[in-house]
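Data first, discussion second: the structure below is written as structure tokens.
For this depiction, one protein chain was excluded, whereas all remaining protein chains were kept in their positions.
For clarity, chains are labelled A and B in written order, and residue numbers in each chain start from 1.
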Amino acid sequence: MEFVIQQLINGISLGSIYALIALGYTMVYGIINLINFAHGEIYMMGAFVGYALTTFLGLGFIPSLIISMITCSILGILIEKVAYKPLRSSSRISLLITAIAVSLFLQYIMVYFVGPETRTFPEVVDSERLMLFDGKVILDTRNIYILGITVILMVLLQYVVRKTKTGKAMRAVSQDKDAAELMGISVDKVISVTFAIGSALAGAAGVLVGIYYNTINPLMGSGPGLKAFVAAVLGGIGLIPGAVLGGFSLGLIETLVSAYGGSIYKDAVAFAILIIVLLLKPSGLLGKDVKEKV
Amino acid sequence: MSVVKVSNLSKSFGGIKAVTDVSLEVGKGEIIGLIGPNGAGKTTFFNLLTGIYLPTDGEIEYDLNAKVLSKDFKPHRMTQYGVARTFQNIRLFNKMTVLDNCLIGFHNGMTYGVASSLFRLPSYFTGESETREKALKLLEKFDLLDKKDILATNLPYGDQRRLEIARALAADPKLLLLDEPAAGMNPKETAELMELIKWIREQFDLTIILIEHDMSLVMNICERICVFDYGHLIANGNPDEIQHNARVIKAYLGEEAN
Partner (left out) sequence: MKAFNKNNIIQIIILVAIIIIGNVLVSVGIIDSYIELNIVLIGINIILAVSLNLIVGFTGLFSLGHAAFMSIGAYTSAVLTRNFNSPFIFAILMSGLVASLAGILIGIPTLRLKGDYLAIATLGFGEIVRVLALNNDYIGGAIGFNDIPQYTNWNYTFIMVVLTVVLISNFVKSSHGRACISIRENEIASEAMGINTTFYKVLAFAIGAFFAGIAGSLYANYFYFIKPDSFGFMKSIDILVMVVFGGLGSIPGSIIGALSLTVISTLLQSIPDLRMVIYAVILFLIMLFRPQGIMGDTEFRLLNKKEVKHNVSSKGK
């Protein structure tokens, strides 16, 4: 029993990370129908910015988190403007390959500048271990930080999307770009805002991973990036609650599979679940099935 | 002799009843017009006739190439059963040539297998050249022969409509379903289309059911008209009867204010 609780704690932390990255994937897909493969690299950049701020400038956790999020949102906007905008009218496959090109570019430009080796993230958060159930379950304060910050960011995101004018514009553009444009919404601006918000969340995930797992490297984005994308599809791509649900489910499933001896298969399990869900409900857990009208 | 027998057919999506309790018989060689306001269930009825939807209730029975019941309907089997159709929003294979579009219609008539196509066995050559010849003849009848190498997407609108009909005929149907064939046509094109429809019925020995909003076309070429309203078949008779049917007038013009 204690073992399961321990795994749930770990799973929720991992799930938080996936959910934060998945949100960016899902938002971008909702707006421009692009699987933004470079999103995992934004998360990696977030981790590196956080690393630089804490290690070289000695900043604390919260300032580093905020600056890292801002840097990532600028990077996200930049990527969209430089790489995706010129191709907005091209085919889906071209756009997808461009996203992969951006992803490779960021990975290897970082390898070039900072080297491929893994770095240790400084301990910027006091790691206190709370012993529960007679010490059989360890709740690290970092677990609480991760979940807390994730929840705060999600509440903020909900507020922006549901209550603000920008959020309304985003929802309008995701429904019908042309109609939104005709109603006086600047589609370009909405796309930029979407990339900014999505990238900021990925940046936050990067810093959180840094403090939780302590190690970062330039290629760290591709694995979790792909997983987060799986999470987004699992929940129903284009849906914000779907990304959250998918992220946490995937985090929990992976942790449990690893805990029960299947760690070598955990990547395969994630994809197997994805395929099963797609086959049973192609639009994801929370998605609505839309059939082409004849 | 009836070739289509629809009995108590219903289709609902969730709670919405798109087609309710429709019964209808179609005789061999008839041209039947389906009319009714938008959303009356005409296209849903077509989709039931072509196996795209399965009925919630009731049954369709074809007696064309053989007797078949709606439980065995599958979209890709309909041509074998002797049913071909066109679509409301033209669905051509845009990046294929006119000839290739037409050849797809002949697909079920092709007898050579995958191995013959990979290794170009003799049956490939005989199969291809025979079918090509048939396709070219068909295109000639539709005045599309000189455009055979043009991509379908580059055809003028009227030609696209005609190519869609030609492609359907390539499948050698006994029953042809036309979904708004005159949509978007000017009066002159519509008049030509009327001639074409009459002509293909004679030429290809067809039974035709068509959905159309253009009353001049419907009244002119249909021997019988079925009127749909809110999923119900509210009238079924010859053009003259339909024009004077009180329920039809009400459905089209609305209830008189008291």
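The criterion applied here is as follows: contacts are C-beta pairs under 8 Å (C-beta built on N, C-alpha and C of every residue); 3 or more make two chains touch, one makes a residue touch a chain.
Note that this is a predicted model, so its numbers are computed, not measured.
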Residue of B:Leu64, B:Met78 or B:Cys226 touching the missing chain in the full complex: B:Met78
Chain not shown: contacting residue from A:Leu20, A:Val233 or A:Leu250: A:Val233
Touch with the omitted chain, as defined above, among B:Met110, B:Ala183 or B:Ile234: B:Met110
Touch with the omitted chain, as defined above, among B:Leu92, B:Ile165 or B:Ile211: B:Leu92
Residue among B:Lys5, B:Arg132 or B:Arg201 touching the omitted chain: B:Arg132
Absent-chain interface as seen on chain A, which is shown: 33, 35, 83, 86-87, 90-98, 100-105, 107-109, 111-112, 226, 229-230, 233, 237, 264-265, 267-268, 271-272, 274-275, 278-279, 282, 292, 294
For chain B, the residues touching the chain missing from this view: 50, 52, 75-80, 84-85, 87, 91-96, 100, 103-108, 110, 112, 114, 116-122, 124-129, 131-133, 136-137, 140-141, 145, 167-168, 171, 203
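We take it that only the chains that are shown with their structure count from here on.
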Interchain centroid distance [CA atoms averaged], chain A/chain B, Å: 49
